[in-house]
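Only one structure is covered here, and it is reproduced in the block below.
Note that one protein chain of the assembly has been removed; the remaining protein chains are unaltered in position.
Our next item is chain A:
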Amino acid sequence: MTRLRAVGRSLLPIGLPILLLVGWEIGGRILGNVYLPPLSSVLGTLREDWLFEHTLSDLLPSLQRFVIGYLAGSALGVVLGIAIGSSRRVAQYIGPTLEFLRALPAVAIIPVAVLALGLGDSMRISVIMFGVLFPVLVNTTTGARDCRQERIDVARMYGLSRLAIIRRVVLPSAFPLISAGLRVALPIALIMMVVSELVGGQNGVGFYLLSSQSVFNIPAMFAALILLGVLGNLVNAGYARLEDRWLKWARNL
């Protein structure tokens, strides 16, 4: 009896997803509506298209832009954030400008980026960078600004140069916050990746999604959604594990 209840409780979190998926399958079959193909046909398309034909032609280019844009945007955010957080003069000089740009919805930058950079990879990567930059920058700035004076004093006392203090004290002090910024930036990078591919794209998961929709290949459209959902979750889970490892020291502070 209690055993049964325990099994029931462990099923609780996956109950709703299963119900939804079963509902989707049955609903799709009963309604026979083209806009809601049953799950099985979506999964069929997923297998046909993404194992592995479109993986090479669409997923790979998407991931490539995602990785480059994410890393470059993060690096820029960390460098600028450290500079702003550890120098009042830099903060006064570029702070207001960045504050203004930060308030801008990131996707609104796309038309501008298209005009400036055309429809190639550089536009798409720049757009991802722009989306990633601000959450990383803001967190890094806060982290660097809040670095405890005593820690900096220890480094000064032992004769470390300003650069060495930043590298050995300010950066690691700010790291828990930087890492949180990097985590927040991941789904944003994914969003920017898809959105940037909706504009004049030649390949990519976003391009596949839009072109499937425009030729009424509804199962393919849903297949792309599932793919993106799986991708997003994998990326988040991977990052959580990484963070767990490199922030072990911060757990019992």
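Please note the rule applied: a residue touches a chain if its C-beta (ideal position, glycine included) is under 8 Å from a C-beta of that chain, and two chains touch if they have at least 3 such contacts; residues count from 1.
Keep this in mind: contacts and distances are computed from a predicted model.
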item: Record-based protein name (UniProt) of the chain missing from this complex, from "Glutathione import ATP-binding protein GsiA", "Electron transfer flavoprotein subunit alpha", "ABC transporter" or "histidine kinase"; value: "ABC transporter"
item: Given A:Leu59, A:Leu137 or A:Val169, the one touching the chain that is not displayed; value: A:Val169
item: Absent chain, residues of chain A that touch it; value: 148, 150-151, 153-161, 164, 168-169, 172-173, 175, 248-253
